[in-house]
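Below, a portion of the complex is reproduced, with chain positions unchanged.
To keep things simple, chains are lettered A and B as they appear, and every chain counts its residues starting from 1.
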Amino acid sequence: MKTNSGRFFEDYHVGQVIEHAVPRTLSGGERALYHALYPARHALYSSDEFAAECGLEVAPLDDLIAFHTVFGKSVPDISLNAVANLGYAEGRWLKPVVAGDTLRSVSEVIGVKQNSNGKSGVVWVRTKGINQFDEEVLEYVRWVMVRKGDLDAPAPEAVIPDLAGNVSVEDLVIPEGLDFLRYNFTLAGEEHRWADYEVGERIDHVDGVTIEDAEHMMATRLWQNTAKVHFDATNRADGKRLIYGGHVISLARALSFNGLANAQMIVALNSGAHANPCFAGDTVRAYSEVLDKAETPAPGVGAIRLRLVAYKDGAPEFALKGEDGKYHPDVLLDLDYWALMPL
Amino acid sequence: MKTNSGRFFEDYHVGQVIEHAVPRTLSGGERALYHALYPARHALYSSDEFAAECGLEVAPLDDLIAFHTVFGKSVPDISLNAVANLGYAEGRWLKPVVAGDTLRSVSEVIGVKQNSNGKSGVVWVRTKGINQFDEEVLEYVRWVMVRKGDLDAPAPEAVIPDLAGNVSVEDLVIPEGLDFLRYNFTLAGEEHRWADYEVGERIDHVDGVTIEDAEHMMATRLWQNTAKVHFDATNRADGKRLIYGGHVISLARALSFNGLANAQMIVALNSGAHANPCFAGDTVRAYSEVLDKAETPAPGVGAIRLRLVAYKDGAPEFALKGEDGKYHPDVLLDLDYWALMPL
């Protein structure tokens, strides 16, 4: 058998290190496509001059380009037979990625637990993105439910990793040289600085975008993510293609510009849930809630912890979960992250 | 309120200068996307070697990339609450934009006039595109009808700017070094030179393109144009997304290659009207009419003034306006511009 049928639950064991294939050199082409696929407008990622004023050499590629690239490489090894993408934790951006960088990914299995039905199990992996200088640019934990290939394979000893509920402020990595003292709020698009946001504040990001199949497939392929559910309309009885959860993350993050234009850099992913599936034809909107705020050692740079919720048109205002603790059926994404913002 | 609800008519006053947000560094990625979204083939913009033979250092980005980028930045400040994009005038390309350039936009309000219904008014702005060296690369006037936010706001003193009907030949800016004496007509794709075109001549550009929603949304986002009518299918009762007028401009200009392959550089936008709305599924065709011709001081370089008309499949031949002076319902665009062509 020459083709990859993916790993099954029994193929994972704690401590296993998997080097993912197909390193990728990124260029201005990936940025242009990112900006064509999402309404991305954060100035630090759009303008070399703006980035230079903030102490960086050039405008980095959008943080989620790095995330999707690193994530995409892990798909053939981690989630090809996944039933569900269950969660994220301890995600940190460690170094900005710029045009010309080449990224590869490595995952270590840090937990396994067979489900009581004996047909599947949960696998936890810590995935690292590494550049051409062998520097880590990104790391995160994700856990997925994976089918067993051989139902008779014995259940492994359950190992459930002890994961932080959120990345603590001291562990945030501020890009070297970042300095918001000369930050140009006019060019950034909004006047609201870190001090203007209050914990508990919620912001509806106003705009909606109706998604097309051509768009999410182009995006997903761009990250060399090959999960067939995104591309093959014969894969589901209803003929729909399931949209890659990362597409919704990028769309919601880009929409959040309207109200959070100064939440420039994503530095940590505390947790995330793809609450409900998204399909072409859905009109996606987003709101944010300020969860926490902290100062940082970098000049003029504050940190803000945000819940970013994507929802389908028609959901009630600020919809999240029902009284039963389950997500409202129109909620697509519940993401908890830290961003950097001028003080 | 952290989100941008846009300016209303009463928020504009003559002399007001608005610096638009989100400067953008352009790369070969934007060019590749432009050529994927439109059938653009003008050789000067396609080949560094062809451009070098014409006296330029490298192939510039297509003139309409510069236009859309500069225009897109102005949308959140000028046309978010616009009812209609009424016209363009006095547009001039002042310097070619190349990969690596960063563009930002500034607009000055040069006219305001409240409508007699008291509910809206017309705002005229002169918008300039500026590169990372603070050089102007482009300027144009446009006027839009904007809703009043507060119907009780007093009507301002009407100021109607005195705009040129067309840019005069002496005001055309020929890019430094441009020289068409060694122009290669074979590589450019057609043999017809400036001398071969006659004022009054009309050229039907033969080909048609059926537009998809994914395409016009990607194009419009690429210019960071965020007007919701283009993206949100819930915004209109008929569930259609209105196509950005600039998408039709670029499509028509690209189609005009067939018959005007040597009308290489756009140097002025004399006037323009988006005659009727365009939607996905429409098949767009174009014709041109030669309005004027002039010599220029640059070696081998002539100027040609063209009317470019985009229309929907099914329109009568060379359709424009009816006897009532109104545009034929299948006419989408009526654009009047100056281009440079080898003598």
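Criterion: contacts are C-beta pairs under 8 Å (C-beta built on N, C-alpha and C of every residue); 3 or more make two chains touch, one makes a residue touch a chain.
Keep in mind the model is a prediction, meaning the values are calculated, not measured.
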#### Entry: Number of identical chains in the entire complex, 2 depicted
3
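We take it that only the chains that are shown with their structure count from here on.
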### Summary
Separation of the C-alpha centres, chain A versus chain B, in whole Å, is 36
### Message
With touch defined as at the start, can you tell me which chain B residues reach chain A in the complex?
### Response
2-5, 19, 21-25, 27-30, 32-33, 76, 99, 102, 104, 132, 212-215, 217-219, 221-222, 224, 226, 228, 231-235, 241
### Query
Tell me, which parts of chain A touch chain B in their complex?
27-33, 35-41, 43, 46-50, 59, 99, 186-190, 192, 196-197, 203-210, 212-215, 258-261, 281, 283, 313
